[in-house]
Each structure stands twice: as structure tokens, then as C-alpha cells.
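All protein chains of the complex are present and in place, except for one that has been dropped.
Letters A and B name the chains as they come in the text, with residue numbers starting at 1 for each one.
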Amino acid sequence: MGADDPILSVRGLRTEFSGDRGDVRVLDDVSFDVGRGKIVGLVGESGSGKSMTALSLMGLVPRPQGNVSASSILLDGRDISKLEPAAMRRIRGRDIAMVFQEPMTSLNPVRKVWEQVGEPLAIHQGLGRSAIRKRVLDMFDLVGIPEPKTRLDAYPHQLSGGLRQRAMIAMGLICEPKLLIADEPTTALDVTTQAQILRLMRDLRDRVGTSIIMITHDLGIIAEMCDEVNVMYAGQMVEQADVFDLFERPSHPYTRGLLASIPRATVARAARRMPSIPGMVPNLAKLPPGCRFAPRCSDAMPQCQRPPDLLPVGVGHSARCWLHSAGAALPEGEMR
Amino acid sequence: MTLSADPAAILEPETIEEASFLRDTMRAFRRNRMAMVGLAFVVLLVLGAVFAPWISPHDPYRVELDEQLLPMSATYWLGTDNFGRDVLTRILYGARISLVVGIVPSLVSLLIGTVLGILSGYMGGKTDFVVMRLADMMIAFPSLLLAMVVMYTLGANLLNIFLALALVGWASVARVVRSQTLALREKEFIEAARANGTSRAVIMFSHIFPNVVPTLIVLFSLSIPEAIMWESSLSFLGVGVQPPEASWGLLVAKGKEYMFQAPAVAIAPGVAILLTVMAFNFIGDGLRDALDPSMKD
Partner (left out) sequence: MLMFALRRILVSIPVLIGITLILFIMLNVVPGDPVALMMKEHASPEVIERVRAQMHLDDPLVVRYLSFLWNALQGDLGNSIKLNRPVTDLLLKAFPNTLMLAVCAALVSWVIGIPAGILSAVRRDSLLDRFFMGFSLLGVSMPVFWSALLLQYVFAMQLKLLPVSGFYGWEYMVLPAIVLGWSSAGVSARLTRSSLLEVMRHDYIRTARAKGLRETGVITRHALKNALIPVVTIMAIQVSGLLSGAVITEAIFSIPGVGRITVNAISSRDMPLLQGAVLFATVLVILGNLVADILYSVLDPRIRSQMKKDA
């Protein structure tokens, strides 16, 4: 396994939920790679399956309602897709860590911050209290928590939102994981703090070399942070590209729609949300038969009644859209 | 300024909404199996209590000294007590007391608690302070002891049981209603009514009150079994309903002297209390889940 191999390589990830009204497939054949030391974006509207992808990778999909399967999930060359829950637990927090959206509620209100931040060390490395305290202090320093010594014994409610998110990041990084998944880490924070947290994460990648999956609905953050981008829609990957390529040549109409709705600094606040994509994310239990985006797509064609495949449209750039499968339009779909 | 004076135009959407709210509630309640079982039991109990003289061939009060403590038989399904009276018949007559005691004082404490709770929550200030300190005191009294003191002072009879239970019960109702009123007071539709110059009395009665009704229904249904329990305890201790009346608590107390010869005399009325209290609890839980799913668990 060379240095060029991706740290994470997901193939055919599929997550289903069984409910009162039958099964719903919330992730359908999701495949993507995360390169070493790269920040990879997962972008889409809420309900597109980006957070579910993270939970599936972490093995945190609630059972028994949820069911996760995959052809393979290679983490640093090792397939973790068929691991027992106990083995998966040893990977969580040690090899893959996660930072959640809500720093206010993601920390336990009745336990001191250092105990919570240092807990992965106790779980995975069996360290004692004083060793953990020292490491947490170092981590607090690393993530830029001012006066780290005095914050160790604080309770979460005594910290600001930004500090809590820094503490969450410290918790995520404390076992030096191979991969950090950040699920909308700045959504709950004010604009200034947002920028600080993003800068911190980029810094950490540069200094520590952590590979990061960045989940967001905000293409602005993607542009600022990521090396590669995966666009998700209704539980599927619809476009994958290098960040420059994606912004230069967005190939899927959905991506174009997202790009068009990026707020521009010069535009007045009231006009910022416009233009957005008309319509809503479809109900996953009642998906259209063909392309899932077709009902909202301004470029919809007759072919769109059949499901398109994710096909290359350039070097390291692919899209799931009939617009780009002119050659493939006839045979692939017909033969099924 | 003239506001639209057409009552139908104002009322209609609300009534439609209310009707569908009621329908949803009924449907959710009917789907709750335990609640329906509880309801069926209570209906049977009510019928049994009301038609007791026609159902039972025995006289609940007539003493037959040569038929003391008979075992269960075809004539006396649950046997007879130490005065030769049919146990089952006495339990049926006891149901009358339990049902009345369950319902009447609960209604009274609900009425007092609602009025004071809304006043306290909406008016705030001195009213709130006085009412809530009174409620604090009532809640600090151990309920059974308070009820016993009332019975001691006023004498042990059914009417005074009503009084004692209402005195014990209103405070917790007032607390719940007050906290709901406090929350409602901040809602937009109340602010709007206030801005329109609606009088405080009208706001309290026709805007706040309807919104606490679902809670009141739940509180009512859950206070019935509690009241039944208190009455039977008081009667068991000898400070409640007096012989020869047939209260369930009293039946257990008198029956316990004959546990060796005829255990059914004491055990059967206890089973009646247990089943009735459980049935009302099922109904109460069902109503709570149906009226306010967020209160579940």
C-alpha cells in the first residue's frame, strides 16, 4: 500500500431503513475516495444522505431499523465493511473520528470537558487520568483554546459555542485518527467563529496531516476548504470532481443549481437565497423511476425516465446525467 | 375601528379544527388496546353499580347470623361476611361509593385548581404569589394526614371525604395550569387579543382556558384512581366511610379480622380496587398519549 493509495475508499455503500411502510433505501450505491492528507467535501441539501454516509462509515446507524452494507470500505487498505460491531467500535474514535454539527448539545452537560475530550484515550489506549490530562492540555493548545489550563475542569455550559467546537475537534483528533469526519461543523456557529473553526481545520490538516471529510450544504465552505468534492442527491452520488473542476465546469444540473444559489458578498441579504432550485428533495420512499433529479431539472429529456449512471465526463470528473452520456444513452439503459 | 363582527366567519375555522382534533384524539385513543380494555371495565363497573339492586338478589345490609362467613357457592359467588351478607353484592354497592368519590372531588379540585391556576399565571404579581404560596403549603402537607385531620374535625362521612380530597387535590392542578398559562401568555394569539383591547377576563376564559382543556382531561382521568385510592385508605383506617355502608376500603378492614376463616372477604374488595384503579390508569395513559403525544414516556 503506497503513499498514493487513498486513506479511505468506499465502494457500493448501501443503507436501508425498515419502517412501518416498508423499506427505504437512504443510500444507494455510494462510492468515493478520500486521499491522504486531503479534505474531501460531501455536499447536498438536507436529506441528500450526506450525514447518513458519515454515520454509515462510523457504524453509528441505529439498529435494528437501519441496515448498512457495502462491497468494500477500505480504511488504509483494510476492509472495514464486514466488521463485527465490537471490532467496529475499536475503530471508532481511534481510526475514524467525528465532529458533530451542534457543539452546544454534543457534549455531556454533567461531565467536565477534559474527561470527555480525553475519553477516547482511556477507551483505546488505556491511559491513566494524569496522562490523559496532559494530552488533553496539549490538544487544547493545538486547537487554539485560550488559557487551556483553566478550561480543563470547566463544564461544557461554561464554554462558548466556538470553544466547545474546538473542544470537539480536540476530542476527534486526540487519538490521531486516520480520518476525521466533520458533519456541518460550523452551521451552529456565528460567522466570525465559523471562519476561525474552518481556518483551524485547514491548519490542522497542514500541520498534522489529518485527512478530513467535510460535510456541508454550503458550497462556499467547499470552495474554501476542499480538495475534492462529492455532490449527493437523494441518496446517490451525482457528481464527483476536483474542486477547481467542479466550480469551472459543473456537469450535473443539480450542481449548477447549487452553484447558482451561492450567496455573493455583494448581493443584498434579501436577494441572497435566490435563485434556488425549484421544488424539493424527493421523498425517498416514493422516488421517480428514472433520474431522481428529473422532476426539478430544467434540462429534463425523455431519456431521464430511465436511471442514468455515474460516468466520467473528464479527468477525475464524473456525473450522473444523461446530458453527458450521449454515447452511452442507447445501449446501457436499453440492455437492462 | 370596526372589527369583523360576523361570528360565523371567526368561529368556523376553529370549529373545523376542533372537530378534527377531537377525531384524531378519538382515533388515537381507540387504537390504544389497554385504554379500551380499561374503558370497557369501567363501563361494566358503572352499569354494575347503577343496577346493583336489580342485578343482585341479596340485600347488602341485611344481617343473617346463621349464614356467617360462608365459602363461595352458587348462591354466594364470593361467600358471605361475618354478618352473613353477600360479599359480591357489597362490592357492587361499594363501587357506587368509589365511583362517586373518584369523580366528584376530582371535579371540584379541578375547578378550583383551574380557576386559581389561570388567575395566578395570567395576573402574576400578588395574586400569583398568594396562590402559589397556598399551593406550596397544601403540597407540603402529607396528603393522607391532611385528609385525616379534616375527617377528625368535621366528622367521618362521605361529604367530608369529598371536601378533604378536594382540599388535597387542587394545589397540584393549580401548579400545572399555572405553568401552562405562563407559556400561553407569551403566545402570539394572546398578544394579539391583548393588543385588540380584549378584557383580561375574556382572554383568560375564552383564549387560555380552551387551551388547557386537554391537560385538564388528562389530569382528571388520572386523579380519579388517586381519589379512589385515598378514599379506600381513609375508610380502611376508620376515618372514612362508616359501617354499615359498603366502601371497598372498609370491606377490606372488616374482612381482615377473618383472614383465616374466609380470606375472600378481605381479598375480593382489594381486587376490585386494584382492577378499578388500573382501568382508570389505562384510560388516563391512553388519553394522555392521544391528547399530547409529546408527554409520552
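Here is the rule we go by: a contact is a pair of C-beta atoms (placed from the backbone, for glycine too) under 8 Å apart; a residue touches a chain by one contact, two chains touch by 3 or more.
Keep in mind that this is a model prediction, so the values were computed, not measured.
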| item | value |
| --- | --- |
| Touching the absent chain when the full complex is considered, from B:G124, B:P243 or B:G270 | B:G270 |
| Residue touching the undisplayed chain, where the options are B:M26, B:V43 or B:L145 | B:L145 |
| Full-complex contact with the absent chain, from B:G48, B:G79, B:G169 or B:P225 | B:P225 |
| Candidates A:R14, A:R89 or A:H217 - the one touching the absent chain | A:R89 |
| Contacts of subunit B with the absent chain, listed as residue ranges | 133-134, 136-137, 139-146, 148-154, 225, 229, 232-233, 236-239, 249, 252-253, 256, 259-260, 263, 266-267, 270, 273-274, 277-278, 281, 297 |
| Missing-chain contacts mapped onto subunit A | 58, 60, 86, 89-94, 97-98, 100, 102, 105-111, 116, 119-120, 123-124, 155, 157-158, 168, 171 |
